[in-house]
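Only a single protein chain was left out; the remaining protein chains are all shown in position.
Letters A and B mark the chains as written, and numbering starts fresh at 1 in each.
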Amino acid sequence: MSILLELHGVWAGYDGGDVLRDLTLSVPAGSITCVVGPNGAGKSTVLRVISGQLIPRRGTVVFDGEEIGGLSPRKILSRGIVQVAQEHTLFPDMTVRENVELGGFLLRDRAEVARRLRQIEDLFPIVTDRGGERAGALSGGQQRLVEFARCLMLDPKLVVLDEPSMGLDPKTLRTVLQQVAAMRDAGRTILLVEQNVRAGLSLAGQAVVLESGHVRLAGTGAQVLANPDIAHLYLGGAPRSLA
Amino acid sequence: MNDPLATPLWRGARVGTAGLALIAAVAFPFVFTNPAVTSVAMFTLLFVGSSSAWNLFSGYSGYMALGNAVFFGSGAYFLANVAKDLHLKGGIGIFALVPLAGLFAGLVGVPVGWLALRTRRHTFVVVTISIFFVFQLLAYNLHSLTNGSGGMQLPMPPWLADTYNNYFYAAALVVAVVAIALSWAVRRSRFGLDLLAIRDDEDRARGLGVRTERVKLAAFALTGFITGMCGAITAYYLGSIYPPFVFDALFDVTIALMAFLGGLGTVTGPVVGALLLEPMQQYLTLRFSNAGISLILFGCLFLLVIRFLPEGVVPSLARLLRHVLRTRGEPQAGPGDPPPYDSPADHSPAAREVPR
Partner (left out) sequence: MTALLEVREVRKSFGGLHALNGCSLTVQEGTVAGLIGPNGSGKTTLFNVITGYERADAGTVAFGGQDVTGLATGKIGGLGVGRTFQLTRVFNRLTLLENLQVGRAGVPRERRGELYGPARCMELLDFVGLTALAQAQAGSLSYGQRKLVELAMVLAQEPKVVLLDEPAGGINPTLIGQIADRIGELNRRGMTFLVVEHNMEFVMGLCDVISVMERGAVIACGRPEEVRKDPRVLDAYLGGALDDGPDDGPGGPTGQTEGIEGAQP
């Protein structure tokens, strides 16, 4: 399997010090890679480095054979890495269809925009069904799906999802996760950050466990789930019921 | 998280710098005796005071007031009226009235603030500007209090020309130091924390029990107190005051600009901003005599600052310094060092006990 994205020996952080300390991880093409780890392990920082919002102090970020560390977020976007943020980022007063079309703002060719829109409508029926409605009127899970649809407008090589499960009720969560799998089946490479570890790992071909800014463990989702240390440290036992 | 600027060494350096700056400020009129220079220095100190005062309310609370000349003018006219009504003679005693002028301006701030602080954000900005123009208009029209556009005279001090400025310089220095001290004390107090919380999320602060109305009004009045003293000293120095001079829209903008330039919401920001801008403004006005050119240059500088130092001089320099210090200290931070952030593994079971 070819490697689409590789971070090697990355050090990065903010005013107060380094959050990522000699971090090395790779994302194979055509699969789902899930990053898990405790709060503060540096998951958000990894995403900021990949999207160009944070320039690593040391180390390399190689995407599709080219170094992208230090490029501007816009350049990285045009290279084919699109990120779906944790918070809801649709424009609430615009329609669902307008929101999705906006995802193609880097494209100049209107015909190409229309062509991609049709492809996306096949994968995300909601764009057709609710296309004329205000995006703000959709529920949280529906908005998430529209965000997925929007990010595909740039025909990205890598889709980065930051905690797509956040704030979703169980029924909606299932739909959203199925849609993530469907994107993978449609040939996208997906990098997923999840706090809902079991949901994330059950979906992922490859898993990376972060701890204090470096990789504690990497392997297939099943291997990581089966690792007793990891299960103990991060997956938690069942919450103790009240005495 | 270890801030490289929070070490005792750097803290000491900060205190040392402040001490040296104070000594330099006290020594200044003895070294530079040219009245043209001391006059610029005195105005600079008054702007240090006014800008620090502006920052104390607007910088900390995030409410961008653009009408602080209301306080400045109120202080100036208060002093002129008291001196006139009591038939006071010029002399050092007039300075004793300056704090009273400040108190009066602070009192003016209570109803003004009560009115303006019902609004937020851009509405607040517009309301403060409007109130400013109302006061300017009143100054033109309340003849019994202001003598309208005829202006008012203040008593003439009996001092010789070569030491004349020094009295005003001393008074301005006292006010500037008071302003900085107040702004420092507020920043470190509960009151200051409440203001900063209001800046970040006012409704949340209220939900947590902060009495937001009271806190904002108190800070607004405190700003009025300091600014009013600056207005009174200016009035005494000029000897005569007219509505457009002491209720000056340019003053409203300048003190805000100084705080922006130096660093909004920091104690030293407005000081640095005033030290940079006021001498320059005075120089440009002298050099080109045409105030228009200095305004244009002023505006260009502001744009440059926003473009290259968006947080202001002080925070930008601090950031740079931190970066340099950390990069220099880097070789010691190998991968084997303890991680800077907590990880669950770092917690002994004892540390996990439920605090009461």
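Keep in mind that, in the parts below, a contact is a pair of C-beta atoms (placed from the backbone, for glycine too) under 8 Å apart; a residue touches a chain by one contact, two chains touch by 3 or more.
These numbers come from a predicted model, not from an experiment.
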Q.
Of the residues A:G65, A:P170 or A:P228, I need the one that contacts the missing chain.
A. A:P170
**Q.** Residue of A:T60, A:T95, A:S202 or A:Q223 touching the missing chain in the full complex
**A.** A:S202
Q.
Even though one chain is hidden, which residues of chain B still touch it in the full complex?
A. 1, 3, 6, 190, 193-194, 196-197, 199-201, 203-212, 265, 340-342, 344, 347, 351-352, 354-355
Q. So that we can see where the missing chain sits, which residues of chain A does it touch?
A. 14-16, 31, 36-40, 43-44, 86-87, 137, 139-141, 163, 165-174, 177-178, 180-181, 184-185, 195-199, 202-203, 205, 221, 233-243
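Throughout what follows, only the chains that are shown with their structure count from here on.
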Q | Whole-Å separation of chain centres (CA-atom averages), chain A against chain B | A | 46
